[in-house]
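Only a single protein chain was left out; the remaining protein chains are all shown in position.
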Amino acid sequence: MIKLNNVCYAYDGLVALRHVNLDISKGDTVVLQGSNGCGKSTLLKLLNGLIFAEEGEYYFDGKLITQDEMKDSKFSKNFHKRIGFVFQNPDVQLFCNNVHDEIAFGPAQMGLTSNEIEKRVSDLLTLLNIDHLKDRAPYHLSGGEKKRVALASVLSINPEVLVLDEPLAGLDKSAQDWLIDFLQELQSAGKTLIISTHDDNLAHLLGDRIVYMNEDHTIDYVL
Amino acid sequence: MIPDWLKEQEEYNAVPDRDGFLTRSILSLMSMLASFRTKTISYGSKYPAPLKLIVCLAMIFITSLARNMLIVCTVLAILLAHICFLKNEFLVRTISTSLAAALLSAVILIPAIFLGSPQSMLMVSTKVFVSVGLVGILASTTEWNKLTAGLAAFHIPDVFIFTLDITLKYIVILGNISMDMLNALRLRSIGHNNSKAQSMSGVLGVTFLKSRQMSEEMFQAMQCRGFEGEYRRNSND
Partner (left out) sequence: MHIPDNYLSPSTCAVVAAATVPVWTYSIRRIKAEIPKEKMTFLGVGAAFSFVAMMFNIPMPGGTTGHAVGGTLIALLLGPEAACIAVTIALLIQALLFGDGGILAFGANCFNMAFILPYVGYYAYKMIARILHADRLGAASRGKLVAAGIGSYLGINAAALAAAIEFGIQPALFHNVAGVPLYCPYGLSISIPAMMLGHLTIFGAAEVIFTVALYAFISKTSPGMLRDAAPADTAKKNSFPVFILLAILIAATPLGLIASGTAWGEWEISEIPTMTESFSWASLFPDYSMNGLPDFVAYILSAIIGVLLSIIIFRFISAKMKRTTKF
């Protein structure tokens, strides 16, 4: 489903990705590990079409993802619907007046009826234990609550692929355990997961495959 | 526990929407942040900043006062000679901004031709190119914090210089925050957004609230390091 061929990317003259080859099949869970600054976040941004390879190709479901292709509004919207990104810093993702609207933002754009939208919102509020936060402004929530709201607001568009950048960062132990369980459920539901993390526990519990990014921005497979 | 709709793979056909405001805002933020990132300046770092400011100001003043194209062209020649020595990225940026400003002026002044003063278009456009170019060289050849510190030579109060330094730092921080938010918004803009202005205000609103929070934390950090409300610059710049 996702294929990276010799992808290279540099930022301000500094190399971030070097000859990266990666194959991810539908339903896989891939865990991305590596030290800070090795290019994990860059790779995730590239997978989501925020930045584009300078050399090499990125294929999503057989289609080549380039800057030109993404200029087509329809193409890019269809793409973004199928792959969801949960940023490391949830603050960056939350821009609505209250949690309900935040979760409803995605489905509202999809043209669903208001009943369908409400169903999705209430399902996710329950699923992520944030029902009591429905009318609160996301900006004032605690770190853990924000992470759950961000996750819900991405899940509401029902993406096939879910990309998570350091999902456990900043959470206390019980919240981390909860999240790991939740991700396992999403795994069983057939989602393709791509997770970058420093946490070895997560990697071993979830990862079908662990991909390691080296300091020279290349990639190794570790099982 | 996982609801059925979340387990299904649904067919989706997006409706195109006018998202120009998003991509254009992201682009202007990106280029703005990029110009803050260029660390090494082009040349001329040994000249003190206040001197460079005065010279630049004087040349802009002369250009503006000139009634004779000869004077303007002389300054133009000096300007171009300087630009030749700039590093690539500074050269591109300076020329781009000067040219854009001059062309814009030319377009605005086209009607002047029909009103009986065609000289205005040529004169003002050339002068605009020169003035903007002079500022571009100043910015390319002086580290920005030295430039703001240079203003101190004109007896501008320290608190103003201090505020200016904070502004420069926070433009980068706030710029990055709002750009990340715009990107996150773009990722979730998968169809038709009926309330684009509301989304935009959400991005800027959160940026403002965060900036407020950061400034309070910054003051608290300063207090922890002995700050009591008086701003004094070190004079070893």
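Letters A and B name the chains as they come in the text, with residue numbers starting at 1 for each one.
The criterion applied here is as follows: contacts are C-beta pairs under 8 Å (C-beta built on N, C-alpha and C of every residue); 3 or more make two chains touch, one makes a residue touch a chain.
Here the structure is a predicted model, which is why all the values come from computation and not from measurement.
Chemist: Given the full complex, what residues of subunit B touch the hidden partner chain?
Modeler: Answer for subunit B: residues 18, 20-22, 24-25, 28-29, 32, 35, 56-57, 60-61, 63-65, 67-70, 73-74, 76-77, 80-81, 83-84, 88-89, 91-92, 95, 97-98, 101, 105, 109, 111-112, 115-120, 122-124, 127-128, 131-132, 135-136, 138-139, 144, 147, 159, 162-171, 173-175, 178, 196-198, 200-202, 204-205, 207-209, 211-212, 214-216, 218-219, 222-223, 229 touch the chain left out.
Chemist: On subunit A, where is the contact patch with the chain that was removed from view?
Modeler: Its contact residues with the unshown chain are 8, 10, 13, 15, 18-19, 54-55, 97-98, 137, 139-140.
As a working rule, only the chains that are shown with their structure count from here on.
Chemist: Mind pulling up the subunit B residues that touch subunit A in the complex?
Modeler: Listed in rising order, the residues of subunit B that touch subunit A are 1-3, 5-10, 12-19, 34, 37, 177, 180-181, 183-194, 199, 202-203, 205-206, 209-210.
Chemist: Report the residues of subunit A in contact with subunit B in the complex, numbered from low to high.
Modeler: Listed in rising order, the residues are 12, 48, 50, 73-74, 77-78, 80-82, 84-85, 87, 89, 91-97, 105-106, 108-111, 119-120, 123, 127, 139, 153-155, 157-158, 160, 185-186, 188-190.
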